[in-house]
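What you see is the complex with one protein chain gone and the rest in place.
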Amino acid sequence: MLHIKCPHCGMRSQNEFSYGGDATVKRPELNKEVTDQEWDNFVYNRVSPRGKHLELWQHLSGCRQWIKVERDTATHEIFKTYKANEEIA
Amino acid sequence: MSLISALNNVHAKGQFGDFEGKDDKNLLSISETTNLLILQIVQYKSSNSSLDNMQVDGLNLRDNPSLVSSNDNTRILWNGPRNWILVSQKKDTLNEIEQKFNDNEFAITDISHSKAIIEIEGKEAKEVLKKGCPFNFGELEKNQCLNSTYNGMSVTIDMLDDDPDKFRIFGLRSFGESLYHSITDASLEFGYIAK
Amino acid sequence: MTQSYRIETGGLINRNKKISFKFNGTSYFGYEGDTLASALLANGVHLVGRSFKYHRPRGFFGAGVDEPYAVVQLYRNGETEPNIKATEQELFEGLEASSVNCWPSVNFDIGAINNFLKIFLPAGFYYKTFMWPKSFWYKIYEPFIRKAAGLGVASTKHDKERYEHKYEYCDLLIAGSGPSGLASAYSAAKNGAKVILAEDKPRYGGSLLTSDVNIGNQSGKDWADGIISELKEMPNVTVKNRSQVFGYYDHNMLVMSEKVSDHLPKTKKYHPNKRLWYIRAKEVLISSGSIERPIVFGNNDTPGVMLSSAAKEYLKVYGVLVGKKPLVFTNNDSGYETAIEFKKHGVEPIVLDSRSNPQSEIIDEAKNLGINIKNSYVVVAAQGYKKVKSADVATISEDKKTLGKIENINCDCICVSGFWTPTIHLVSQSGNKTKFNEEIDAFVPGVSKQNETTLGAANGVFTLEETLKTSFEKGKELSKKITEKDNEISIPNVVEKKYSKHDKFWCVPLPKGKSYKRFLDFQNDVAVSDVEIALREGYRSIEHVKRYTTLGMATDQGKTSNLNGLQLVSEIENKVVPSVGHTTFRPPYTPISIGAIVGREVGKHSKPTRKSPIHNWHEEHNAVFVDAGVWLRPRYYKRGNETLFEASKREAKNVRTNVGVCDVTTLGKIDVKGPDAAEFLNRVYTNAWLKLPVGKARYGVMLREDGIVMDDGTTTRISENHYHMTTTTAQAANVLSHLEYYLQLVWPELNVNVVSTTEQWAGAAIAGPKSRDLLQKLFPKTDVSNEGLPFMGYVEGDLFGVKARIFRISFSGELAYEVNVESDNGRFMWEKIIELGEEFQIQPYGTEALSTLRIEMGHVAGSELDGRTIPYDNALEGLLSKKKDFIGKRSLQRAAFVAEDRQRIVGVVPLDKKN
Partner (left out) sequence: MQKYSIFSLVKNALTGHQNWDLAWKDPNPKEEYDVVIIGGGGHGLATAYYLAKEHQITKVAIIEKGWIGGGNVGRNTTIIRSNYMHDENGLFSEFGMDLWRKMSQDLNYNVMFSPRGIINLAHSDAQMNAYARRGNSMRLNGIDAVLLNREEVKELIPMADFSDNVRFPIFGGLMQPSAGTARHDAVAWGYARQADSMGVDIIQNCEVTGFDISAGKIKGIRTSRGNIKAKKVGLCVAGSTNILAEKLNMTLPIETHLLQACVSEPVKPVLDKVVTFGAGHFYISQSDKGEMVMGGDLDGYNSYAQRGNLPTLQHVLTEGIAMMPFLSKLKMLRTWGGIMDMSMDGSPIIDKTHIDGLYLNCGWCYGGFKATPASGWTFAHTIAQDRVHELNSGYSLNRFSTGHLIDEKGLGTKTWIS
């Protein structure tokens, strides 16, 4: 079970969180024309790397904040966690 | 009109579990807390109000994780960034808040009926909590609170006292009976008095 | 009755307390502190079971978790449990056990016919045959094989035991209470660290219980006892016996299984049988010791062949002689310790040492005691079927390839020592890539991956002096990092015997013309010849060998067989062991009770249940409930002998003709508040929301980004900045997270707060032609006329002193309203509705009638929003705004979504319109 540092609440057990997938895909702005390819990249296409992965989690049974977690998908090591709109270092 | 509290149907008074041969004074006690005013207070991102000026029942809203500000009637639990749960025995606090807090800057939501509230007191209270909640209770002190899960149900736990340990556990009302079962089942080994 | 194999005095058992038990129907007795294995051995019982494939007789091989043989069916307090290791099961009064995998009895087992057919049943034989005729596999062969396989018998009764979990955090978790565990725990505890010390056996002390050493003028055992009692007194230390740390998971979380009650005749009421500890430790010290490994020789699975360390443990801990004419077969000095113990108790052992001229203190001691030692000697094969009767022995050449003339020595047990294998399971599970140590012919920990440190024998260190020194120091160093305290601890003097080098020898060659089976894996009957066949056929990777032969896949998971298997593969393949590599160590270290893994979430409580505040009323009125997610909702209210169909038809018809009431508390409710709430809803829903007036409700549909309908429901504008959103019961939690996702991540500029108010309100839907009449009775002070409360209107009302929210919305196409009151008043509201509705022939209706009504009216039913449909499929395309963008809109342009021939859900009406 992962131990995730919620940037708001501190170190918490994984069972307080729910996963939200790849944090690097960015939703196209509203009302903006986007190509099929751009839209597919947002909705479907994922890099899913073996190694460093920036991903979303929600501290569901905690402060309910969505956070970003930089984690290694092979070792599960967590390098850093960020608030929802914090600059990614 | 007859109010029916969340645990009305399951909370039966008496002694339960492995209590025989143990001194009543040392037994865990479990009770339901009812009739509290519970509000969620959220400050919008665009709000310019300084929290120093925002007092409720003489207590300040403070954006400090796990902190509980309290007086005899009211406890304000940190619930997230710029997000608090106010728990008060003074029902008229609601009026005070609605007057003081501008609804363009703050969202005030009454959730008084949303919760099932269990109080557990005794030296094994932390042991009971550890049986279902993954939080590190070694770190928790009096007047601190947390949100977590207990046997898969979301809970808010407020540590009221530490001599002996006393906790108030808020669960969602609809889960109340399951949560009550979970807590009391975990207490059977120690024996408990339901008050 | 006397126990012919129990020595007069000695051992750690309580001779004042006799315990009677039964094995295969025969009554025996043992003493408090015995295991089932030691008690049986004390009674001279060596035959306990049959092997998996050939049904060969099986006895005891070890004395603990590594036991590959002695698996029994246990009966305790009216329940039965399969596959219990007799070496781990503590004796309790009234214990009953029987052999597994044999019929009709362990003594005469029909299945043993396989033993005579064994030349036809090599590794993987089943892949090569049983293919003709085609249908025979499933009809004939497979059922036969299934019956023959399996060990114990599973009871299909419901388990009455309680199990529970505990989440714990500590500074140092120490796995194993041998010398390294005790020393490190002690120095860490003295530094004020929060320590958990776990020991999987009932007794603390590990190797100190059986070794002949002195620590600080005390015997090893006394020193251990002293440390343990001191640790138990310290408030910052938790000491747990019968507790095995069996798995090392991510982020330094380890799991420990505590056997609370297995050693008792029955579990104490209200107490658990087992407790599973999820422990998050800052530092983990692995002091799990080592397991002696066997030397492979002919018929080495015969009962009476066992590890020399086990023989010593039976003697020193339990006061039991495993034989009276022992042969000790060793390639290192450990065997001598066992021989000396025998000798001290008046039994004459013979030692066969594969080494030609070993010299050490302990060998000198053995010689001085007059023990018969034969150097450059090996056991070629055990003789005897159900028990060792003698051993074929021979000299062996220096290169270990040539055997001398075979002699036969009378003996009743063969105690084998092939040196020691560090127990590195936890280390490996943590992610540590272990490395092969040539010195000890075994794998040892490499570089730590998590915060783990390995000490003592588990780290390949076999001298007590070094073990204690590093363990005291490590305990201190690691605790100092955490507590910043630095208590000086004096390291005691150690008296121990020096060992000489072991012989790199693990398998006795087959003498010419002999075809003895030389077993590697005792439970799965994997012999040297099986591995040879696998390699010959090209199954070369160690994983292929394992799978093809089933080596190491038995319930002991290869604790005594894996390394010898690797040696064999490396020898045949002409590779060094490290390049053969070992198969992965996966948790659990030993098989773990499924009940314990699950804990308290069983039966009615396997998942939490959600109930509405009106639930009890439903129960009192014969509601039959249905699960909606984890909510319980009334499906119908049964009258007399009605069936589901009859009842739901009655309820639906009553809504159509009179008035019905339905508990809709379970619908998700979300308060959406803030200056930007309207803009937010406009982005979330497919239709327009900017102009909804205060006091009005609107139906909305929200999509996922892939264009699929996520949820629908009405949202009401309560005040300028306040909306009351409803969702379906099933999607309530997902919708809230979905909204939070957009508010926090995508559109953080919006000033909106969302919070669930599902539990705040009890809801009743009042539907039917007479609903307005009823409503007027309920709210005499409120104008509920069509003008006062138009369709999709909202007003607040006073329900006999209770504040209520009244929505004119319909789930079923009828004239209908929804009334909400705060939950504590839920039942009051419901009873009022029923009471005042009586004159209008009101009936409560359940989900079944609700669905019927919805379908009849062509409204979207829950199962139509199944995560696969777009608005068009549900005839909701009219709700798609063309003017504005919204979540998922872009996806609706896709070819398949606009295709002419796209399938959609349609209503069906009977042609005669009668039914």
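Remarks
By letter and in written order, the chains are A, B and C; residue numbering begins at 1 in each of them.
Quick note on the criterion: a residue touches a chain if its C-beta (ideal position, glycine included) is under 8 Å from a C-beta of that chain, and two chains touch if they have at least 3 such contacts.
As the structure is a computational prediction, the values presented were derived from the model and not from experiment.
In the full complex, the chain left out of view touches A, C. Note on the undisplayed chain: of the listed residues C:345, C:704, C:777 or C:884, the one touching it is C:704. Touch with the chain omitted from the figure is made, among C:110, C:140, C:154 or C:909, by C:154.
Within the set C:29, C:249, C:270 or C:747, the residue that contacts the chain not displayed is C:249. If you put the missing chain back, the residues of chain A touching it would be 1-2, 14-15, 18-19, 21-22, 36, 40-41, 43-50, 53, 55, 57, 71, 73-76.
In the full complex, chain C contacts the hidden chain through residues 52, 79-83, 119-120, 122, 125-132, 134, 137-138, 142-143, 145-147, 149-159, 161, 163, 247, 249-250, 255, 278, 429, 515, 529, 533, 536-541, 543-544, 547-548, 553, 555, 557, 584, 586-588, 591-595, 597-599, 601-607, 609, 626-628, 635, 704-708, 848, 862-863, 866-868, 891, 894-897.
Operating definition for what follows: only the chains that are shown with their structure count from here on.
Distance between chain centres (mean CA atoms), chain A to chain B: 30 Å. In terms of their C-alpha centroids, the spacing between chain A and chain C amounts to 29 Å. Multi-chain contact residues of chain A (touching two or more other chains): 1, 13, 60, 64-65. Multi-chain contact residues of chain B, defined as those touching 2 or more other chains: 134-136. Chain A contributes residues 1-3, 13, 18, 20, 27-28, 30-31, 34, 39, 42-44, 56, 58, 60, 64-66, 75-76, 78, 84-85 to its touches with chain C in the complex. Within the complex formed with chain A, the chain C residues making contact are 167, 249-253, 278, 280, 431, 449, 683, 705-706, 737, 740-741, 744-746, 748, 884-885, 890-891.
On the side of chain C, the complex with chain B involves touching residues 164-169, 194, 268-272, 278, 280, 600-601, 605, 607-613, 615-616, 631, 665-666, 671, 673-675, 719-722, 748-749, 751-753, 755-761, 800-802, 822-828.
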